[in-house]
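A single protein chain has been removed from this complex, and every other one stays in its place.
Going by the order they are written in, the chains are A and B; count residues from 1 in each one.
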Amino acid sequence: MSPVDKAVEERERERPQQTTSDGSEGIVLRVERLRKKIGRKWIVQDVTFQVRAGEVFGFLGPNGAGKTTTIRMLVDLIRPTGGSVTICGYDVRRQPEQALAYVGSIVENPEVYPYLTGWENLQHFARMMPGIKEQRIAEVVDVVGLDQRIHDKVKTYSLGMRQRLGIAQALLGRPKLLILDEPTNGLDPKGIKELRLFIRRLAEEGLAVFVSSHLLSEIQLLCDRVAIISRGRVLAVGAVEELISENSNYVVWELSPRDQGMKLLELEGITIIPQADTVLDDTIIAGMGEEAVVTQMLPENVRHIIPHLVAKGIHIHGVQKINPTLEQLFLELTEGEGIE
Amino acid sequence: MRELNSMIPLVKNETIKMIKKKRFYVILLVLLVLVPIFAYAQLRAAEEKRSKFGADWRREVQQAITDNQNSLGSDRVPEEWKKYRQIYIQQMKYYLEHDVNPRQPGAVAFTKEFLDNAATLFIPLLIMGIGSDIVSSERTSGTIKMLLTRPMRRWKVLLSKLITLLMFVSLIVVSTFIVCYLVSGLFFGYKGFNLPVFTGFKLQGADVDITGVHAVPQWKYILMQMGLIWFVSSVVAMLAFMVSVLVRSTAASIVIMMAALIAGNILTNLASSWTSAKYLFMVNLGLTQYLAGTPAPIEGMTLGFSLAVLAVWGLASLFVSFLVFTKQDILN
Partner (left out) sequence: MSKNNSTSRIWRMTGVLSLLSTLLLIAGFSFAVKDVIFPQAAQINGIPDQNKTGLPEEAPGSLPSDSKELSVTAIGDSLAKGTGDDSGKGIARRTVELLKEQGAESKLVNNLGINGLTTEGLKHLLDEKGVQYSLRQADLIVLSIGGNDLFDGAQNLQSGRQLPSEQELEQSVTQASEQFAAAIAKLIEINPQAQLVYVGLYNPFSDLPMMREIGDGAVARWNNIVTDILSDYEKVVMVPTFDLFAQNSAKYLASDHFHPNGTGYQIIAERILQSAY
């Protein structure tokens, strides 16, 4: 029996039963009460979440919230002070060789060796994993669409190309979990869009993707579920839609005459927000007319309100539902503590 | 066996990186530039001597003996130097006694001389050139994250770097010889491998015990020199390795190693009466002097002693390197 076969066999044997009775099927990454203290400061406190196969999991928080520290603990770059990270059933601290075999990651920037070609970089990383053949390198190059430039030195690559090379190396080992730290950093809008589609496709193929970001919009567009972290603590974990709709939604009305309309809305028991710029993004406010009235209400109630307005002879020029921003979400989750 | 199998690709990686980073070429280039300069200087010195003594080395050596004897009488010469000169005189007399030219010109003799002089500073500097950034460069560039998120134990990653470094230490020592021999051959001719060299002078105070003196052919002498230099270089490499693990910046780690090496050279030249200095690794780098029979910089130093001191330093730095590297958090 060749050493490789033997290694594979042993790995299979060592691997704990995946289907356990607690209903954790499909959980690729399990983070439990993860804590990290550096110096006297708690950088990460009691972070707990799970990521399942086939989902894109967002890790949302402002810069300095502890995202990077958490990610580094996931891939064994930082030793946690407490808690555990389990990948496909293997504890990252105790069995890093087994656990990390299921992970492809880009921590911060995709750092590769500039004096090697893209291909040589991939060979380099492939040699550090068991059983990766040249053919697999060609496959991932094809997947990220770098085949034209793969034999050029990496120092001639653009940032976007490096990012793709980074993803290619992350995919080399056919991981079950892909960890991407702020993957859209430094990419142009077209690149961001491509990346988003690419990540979705990977998830559809059954990969668990863990994406960190400080942009809510990105998470909204990309992720199925999200954990929101601030000051080292997870504030909420859940499906992106739930988290957003659970909390208040905004509806913007454009009515004339404006004052009459507002009065009527108030009579219907709807909260009118006098200063819209405190809750809404500048970009959204810029898109609204002068006369717009911002209200906080459940979107499904809109259809009950409209007949009342029409009956009173008020013209409705527009009704628009607006999702809250990350900042707002934070405001609500932290009850006004704010982000900074 | 399985461990070894997983090590080989890692060593291969490090080797390819080392070559592709062109560090080794730079070192060869440094040798190719500097050796001709030294060889030319040596050639000029030899020409000058020839104009005085003709081709007659015996007269030259005898004159050197006489000149040194005269300086022994001078009160201006420090006692320490007198000891050196006395030993030198006795060795030269031994060469004349046995009618062997201690300074037979030729590429082999030049190489022998060069290796003696390069052992404590020049070659260690070259080693540092590749050793100081072998770990810290991965940190500076951030690629350390890529390395350590592979399904590989950290100690294996570090060990592969150490093995690669030691491979290149061997290559550098041998290349120094090859470049030196080939280049100086252009100046002095390529002969001299079988000429005898005397070794085995034992020093007892200012006296030389010649009972153990015997001749070895120059090729063997050079081989022995290279072996000793290899040992020194390996230890220097291990120290540079440790500094490279401990210090994040490549520049800082080079500066630290340079300072240590140069401090060693200065300490050696001070021929200090501070005898505890002999436990410092830097003053023990001149292993080839035990072969040549030149007195050690500090009383009480022998080859066995120096080897032991260097081995302890080397092993200690490996211990620290592995301990720190496997435990350390990668924060940047």
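Criterion: contacts are C-beta pairs under 8 Å (C-beta built on N, C-alpha and C of every residue); 3 or more make two chains touch, one makes a residue touch a chain.
The structure presented is a predicted model; accordingly, all values stated were derived computationally and were not measured.
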Per the touch definition above, residue among B:33, B:223 or B:263 touching the missing chain: B:223
Touch criterion as defined above, residue of B:30, B:46, B:77 or B:167 at the omitted chain: B:167
Sole contact to the chain not displayed, among B:5, B:69 or B:332: B:69
Subunit B residues touching the omitted chain (full complex): 11-12, 15-16, 18-20, 56, 58-59, 61-63, 65-66, 69-70, 73-74, 92-93, 96-100, 166-168, 170-171, 173-174, 194-196, 199-200, 202, 210-216, 220, 223-228, 230-231, 287, 290-291, 303-304, 307
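Just so it is clear, only the chains that are shown with their structure count from here on.
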Chain centre separation in whole Å, for subunit B relative to subunit A (CA means): 55
Subunit A residues within the subunit B interface of the complex: 3, 6-7, 38, 72, 75-79, 96-101, 103, 105, 107-109, 111-116, 120, 124-125, 127-130, 169, 173
Residues of subunit B defined as touching subunit A within the complex: 1-2, 5-6, 9-10, 12-13, 16-17, 20-22, 141-143, 145-153, 327, 329-331
